[in-house]
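Note that this complex is displayed minus one protein chain, with the remaining chains in position.
Going by the order they are written in, the chains are A and B; count residues from 1 in each one.
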Amino acid sequence: MTPTHTRFAALVAAALLTVAACGSDDDASTDDASAESEAPGDTSETEPADTEAESTEAPSTEAPSTEAPSTETSDSTPAESEADDAEAENADTSITLVTYESFPSEGTRVNDELARFTAETGIDVEILIAGDTGTMLSKAELTAGNPEGDVMWGIDSTFISRAINSEIFEPYTADGLDAIPSDLTDLVPNGEATPVDFGDVCINYDIAALDDLGVDPPNSLEDLTLPEYQDMLVVQNPATSSPGLAFLLATVDQYGEDEWQDYWLSLLDNGVEVVDGWTAAYYEQFSYAGGDRPLVVSYGSSPPFEVLYAETELDTAPTGVVESTCYRQVEFAGILAGTDQPDAAQQLIDFLVTTEFQEALPLDVFVFPANADAALDPVFTEYAVIPESSREIDPDTVDANREAWIDEWTDLVLG
Amino acid sequence: MPGAEVELAGIRVAFDENVVLDDVDLRVAGSEVIALLGPSGSGKSTLLRVIAGIVAPDGGTVTIDGVDMTATPTHRRGVGMVFQDNQLFPHRSTLDNVAFGLKMSGVGRTERHERAATWLTRVGLEGFGSRRVTELSGGEAKRVALARTMIAEPSVVLLDEPLTGLDRDLHDQLVDELAELLHGSDATAIIVTHDVAEATAIADRTVLLDDLQPHGTARR
Partner (left out) sequence: MNRLPGWLVGLLVAAPIVGLLVFYVWPFGNLIATAVDGESVRTVFGRSRTWSIVWFTTWQAVVSTALTLVVGLAPAWVIARFDFAGRRLLLGLLTAVFVLPTVVMGAAFLALLPESLDRTVWAVIGAHVVFNLAVVVRTVGTVWEHLPPDMEHAAATLGASPPIVFREITLPLIRPAATAAAAIVFLFTFTSFGVIRVLGAAGTRTIEVEVWRRATQLGQVDQAAVLALLQLAILGALAVWSSISARRSSRALQLRPLSGPQHPRTRNQRLLVAGVAGATAVVAITPMIALVVKSISTPSGWNFTAWTDLGSAEVRPGISLGLDPIDALRNSLETAAWTTLFATVIGAVAALGIAAARRGGKLLDAGLLLPIGTSAVTIGFGMLITFDTTPYDWRSTWWIVPVGHALIAVPFVVRATLGVLRAIDPQLSYAALTLGASPARAWREVVLPHLWRPLAVGAALAAAISLGEFGATSFLSRSGGETLPIAIEQLLGRTGSLLQTKGYALATILAAATIGLVMLVDRTGALVGGRSGARSDPENRTSRSERAGR
């Protein structure tokens, strides 16, 4: 052996050996390490001191909610001069809204509304895209207590119990919560998060593409396994994507806890394609947006989107919804525990449920406003599909089985 | 096996631009032992390698026993060679080194080990069979190399400076042993050396490499 080689081999051997050796090394230090890491845990349970100091009354303000937003802080009460005062007080404050990637980051009415919030309160809102809902939630869990932002938008009812269990949210009762129907607020009885919108996840189809192929739109989940729809469907990974999970739940609802697996095997045989998120599925794979798959898991509100943003004016929606496949989703916004701007975060939550902001949602985020007072745009009422009855699985059942179903699905479908 | 006649005609070898052998003619009769003399770097070793088929000549032919072997690969020439630095196989025992040639010609394990042991005894290394070759002394290694070559009973044996680098007493002793070994076999032998005394002591005939090349000075 040459010196070079010997030394190289020795280095590698040393590295490999140390791997073996470190097992015992670190075993010895385990106790110390865990003791050290657990001790300070107590302090974090009781949560950031500043939050506590500023907003102790917040959770108990339920009933007397004042109509004006941002009157949280005890010293700026007069409603009339609220905007100016708040602006002065919050000058240079900036908070971060963490959200999923299909949330518009600029150029829509939602963004205009957020700009109005900034103008009124002096609080700058930065939008931080954190991937698909599942990814966003996992990141929030791994950063719990030291979050990447102050407010999170978009955890939905299929994931909310996980978010609550991992304590990523700081409970808060928004001013204006009473405008939100109780069937939505009941999903978060302890106020960990605020319902902001709802919608249905349904199979969407590209009308023209199916026409060209000479195929009728499917009518049911079962239809998707038929040969005429071979290689046409694109769905999202339920581990990373909220519509993906909703669609999985729809199939569980349809076929039961013991049969949905067979259904998915049939879908696999029929050439279903899986991508990580809704954006990739809809904008990159769906034929109407330029991909090559005419069937996609999307929202009941996707058709009006296509009417509104069509390059040439349309009378009818170019895409359709298979109503029997729809699964109901409620989305939430919440204050991320550990934020150093609890006050501004509360103001933003209040703002997110205001009628004005809520009315901007349908045409930009393509969901139904949670606020019952928010009026719907005619385009939306005309083209959006609200199924007579959407599928829903009891939240406790979802909570108890979600990880197991996702695991099972992953093994089955992704191999 | 009776010794084969070796005939070289017009051998020419160049490494890159460097002409090492230029138009070499040489004829060695069957069972003859000759010594090839010349200063170091004169191409003697290269000539042996041409005969063994290790170096392909740029021109000329190698004929062994009347057959043109110029394009025949080394392992089919029936030519044995003892290298200057022995080239014992370090991963094999002394016995397996000696027995290697027999293994190649398909001799069974038991028989080749017996014959190898006999050869070790013959070169004065009885009981050395299980030694590692890396632990042998210079003289011992040389004897093993000789035994390894001779055991296969080649028709031609080439020896490249076989006794260079050994101390005086050992050298003298091995000159005698080598002469006895070569003359005791039928093989045709060509020894390359730069030592005239050694050459005359071992060989039937001594040849100067320069005399084989008409252009004599072509070498480097």
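Here, a residue touches a chain if its C-beta (ideal position, glycine included) is under 8 Å from a C-beta of that chain, and two chains touch if they have at least 3 such contacts.
Computed from a predicted model, the values in this text were never measured in an experiment.
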item	value
Chains shown that the absent chain touches, full complex	A, B
Touch with the omitted chain, as defined above, among B:Gly3, B:Gly60, B:Gly101 or B:Gly139	B:Gly101
Which of B:Leu8, B:Ile34, B:Ala152 or B:Leu174 contacts the chain that the document leaves out	B:Ala152
Candidates A:Val151, A:Val274 or A:Ala360 - the one touching the absent chain	A:Val274
Contact residue for the chain not shown (choose from A:Ala239, A:Val252 or A:Val398)	A:Ala239
Contacts of chain B with the absent chain, listed as residue ranges	15-16, 49, 52-56, 73-75, 77, 79-81, 83, 85, 87, 89-91, 100-101, 104-105, 134, 148-149, 152, 154, 158
Absent-chain interface as seen on chain A, which is shown	1-5, 7-9, 11-23, 25-27, 29-34, 36-37, 40-41, 43-44, 98, 101-108, 111, 128-131, 134-135, 137-139, 141-146, 148-149, 162, 166, 237, 239-240, 274-276, 279-280, 283-285, 291, 403, 406-407, 410-411, 413-415
